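Please read through the structure below; I'll follow up with questions.
In this view, the complex is presented without one of its protein chains, the others remaining in place.
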Amino acid sequence: MINKIVGSFDEAIADMVDGSTLLVGGFAGAGECPSYLIGAVARKGVKDLTFVGNVGGWGPNLMEVVRERMAVILTIPEDFYDPGMLVGRGQVKKGIVTYPAAPGRFFTPMEWGIMQGEIELELMGQGTLCERIRAGKGGIAAFYTPVGVGTVVAEGKEVREFNGRKYLLEHALRGDFSLIRAHKADRYGNLVYWGTMRTFNPVMAGASTVTVAEVDEVVELGELDPECVVTPGVYVDRVVVRPKEPKPWEEAM
Amino acid sequence: MINKIVGSFDEAIADMVDGSTLLVGGFAGAGECPSYLIGAVARKGVKDLTFVGNVGGWGPNLMEVVRERMAVILTIPEDFYDPGMLVGRGQVKKGIVTYPAAPGRFFTPMEWGIMQGEIELELMGQGTLCERIRAGKGGIAAFYTPVGVGTVVAEGKEVREFNGRKYLLEHALRGDFSLIRAHKADRYGNLVYWGTMRTFNPVMAGASTVTVAEVDEVVELGELDPECVVTPGVYVDRVVVRPKEPKPWEEAM
Amino acid sequence: MPGERLDEQVMALRAAKEFQDGMIINLGVGIPTYCSNFVPPEREVLFHSENGVIGFGPIIDDPDVADNRMINAGGQPISKKPGMALMDHAESFCIIRGGHVDITVLGSLQVSEKGDLANYMIPGKQVGNLGGGQDLAFCSKKVIALMIHTTKEGGPKIVKECTEPITAPECVDQIITDIAVIEVTPEGLVLREVAPGWTAEEVQALTEARLIVPPDLQEMTLL
Partner (left out) sequence: MPGERLDEQVMALRAAKEFQDGMIINLGVGIPTYCSNFVPPEREVLFHSENGVIGFGPIIDDPDVADNRMINAGGQPISKKPGMALMDHAESFCIIRGGHVDITVLGSLQVSEKGDLANYMIPGKQVGNLGGGQDLAFCSKKVIALMIHTTKEGGPKIVKECTEPITAPECVDQIITDIAVIEVTPEGLVLREVAPGWTAEEVQALTEARLIVPPDLQEMTLL
């Protein structure tokens, strides 16, 4: 019988080792981030990680500032543990991201790490990052994108002309673990999302040796409309359900 | 106001000219083929077309044989006009397809055309064909696939090694018209499908200068669940509704 | 005098024995299609069809129930099943090209001793069909060639070198025929099983490529 549901976040990443490459889903906010899986990676304490994701993250201290600033338009839940948690704890040696820095005067943990030479940065735009991951999931070795020619991201990369326009060669990106967030799952690992929760999550599903999905709810087989399944279970190895009541930072550790 | 619904199939392709490249959706069967758009192209009589699609098609005569053979498991509707109609009328000068030939003793119109030197064939597998079209829609110039290395499809193509495995360079493919089939549309051109109707249809949407969708039904804006829209309207230029009662070959011409 | 040749259903039954619990399986048209009837009840496997569906149910044989909009890649109407998912061609071939299909069972015109597969040219015609088979042959974790051991004229189909144009080089892992089960190894073709009543010599006589006969050669068990 196929049953991808596992009992805890810790169990879901129990075989993660130092030096792993993690593809971590989400965009920048609480609604699409696999927070509890990030918490589990923090607890496990694995080091020398290569972190692949959209943002380097705030980390717990800056998160409080952001929470306060955003409060007039949006309540950030107390169980939003973002990638900055892993970076701030010194678990990350390399970031492959589009948004390592805070937009304002703050410095994120990843910025500090980069400035102090402790974290290596591979910067690119979101289109290239997600397409590299999709290539990894879909067996494409590399592709030519027009984005980035003549800029910092082109350094050291092959430039080639097609029909009079210049393109950069970009390579597929795969991970050891994809840690993604979804709304509902069934025991086959089929996933649906909610609103703008998708972002990098469906792209990363299947792009690593192991894909773990953190979901709001597990439903019976047959409850997900086959027309609306976004991520077919073939890409998903493990599914863990988020707690009904949010658990804050401190309790998670 | 955005309103992509047009009144007739003829109107939807009125600006098609000789020498156009058509991306025609569907797999091989009646359920996912833009039959009425194919009928309109036949009526218009444009010539020297480059036909891009999965199959070369049966055409009206063989269709009758297929209809009879399949009758024990599946009723093929009388308004299934497949790409073979265009090929059989001498409108196609080149086929970029995965399945030009009948699987058995029959010869399809495309096979006759190829054997008589009247149609040029560019043969490839489905994965490569659909990925080339997706690249066209998504601004990728070319990509490296492992599929086809060392076979007939590799002739004249660049082979390159990545991580010890050989890959073929395949180029993006775009058309002048994408003629696709969907189940429901709204006036923005958002599309949903039904069952295995998707196949090449969503991939081709947006991969041509003009994308026309042939749909079963047009619904009010807001009736399509935004979580379940497969093709966002941004890729679609024109939408035409299929007649409620199927029209057979003869009436279509 | 050799035993009887297995019929197509029994060949499919033997191939289905390879399906392990939880596997993603893609079945080519023809004899491979029958494999779905023989999945051991204690095993849950998901069938993928490259036209964009995974986890579908049995083939429907009643035209009054069948829906043209719910078919497999062989054009047969299929039934819905809980846990099924639909997708477009691009996603379907990410599954295939990305190596997420565990076993593909394909028909074949010829297989060479290196595991080259030739199955896209239609005999007696000048034009071939690649369909979805080339991606499946190149990228599936395991490729099973399920085929009648010889041509209609009795000639060999398991050959030293393919004379038909090849679909994919060195892709076949296992050959299951109406008289034998053969494993493709770096050392060559290893005869693993013979059909009841057949000897290794009798199988070799119908095979152009040399078969390695290991000491633990078995008779095919079909249950």
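Residue numbering begins at 1 within each chain, and the chains themselves are lettered A, B and C in the order written.
Please note the rule applied: contacts are C-beta pairs under 8 Å (C-beta built on N, C-alpha and C of every residue); 3 or more make two chains touch, one makes a residue touch a chain.
Remember, it's a predicted structure, so these values are computed and weren't measured experimentally.
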item	value
Chains shown that the absent chain touches, full complex	A, B
Selected from A:Gly139, A:Gly189 or A:Pro202 as touching the chain missing from the view	A:Pro202
Which residue of A:Leu23, A:Val153 or A:Leu169 touches the chain not shown here	A:Val153
Residue ranges of chain A at the interface with the undisplayed chain	27-32, 54, 70-77, 98-105, 107, 110-111, 114-115, 121, 123-128, 130-131, 134, 145-153, 183, 193-203, 230
Residues belonging to chain B that touch the chain removed from view	1-2, 134, 136-140, 186-188, 190, 206, 220-222, 224, 226-227, 229, 232-235
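Methods note: only the chains that are shown with their structure count from here on.
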item	value
Chain at maximum distance from chain B, centres defined as averaged CA atoms	A
Cα-centroid distance, chain B relative to chain C, in whole angstrom	28
Centre-of-Cα separation between chain C and chain A, whole angstrom	38
Chain A: positions in contact with at least two other chains	138-140, 227
Shared-contact residues (touching 2 or more other chains) in chain C	53, 86-87, 93, 96-97, 139
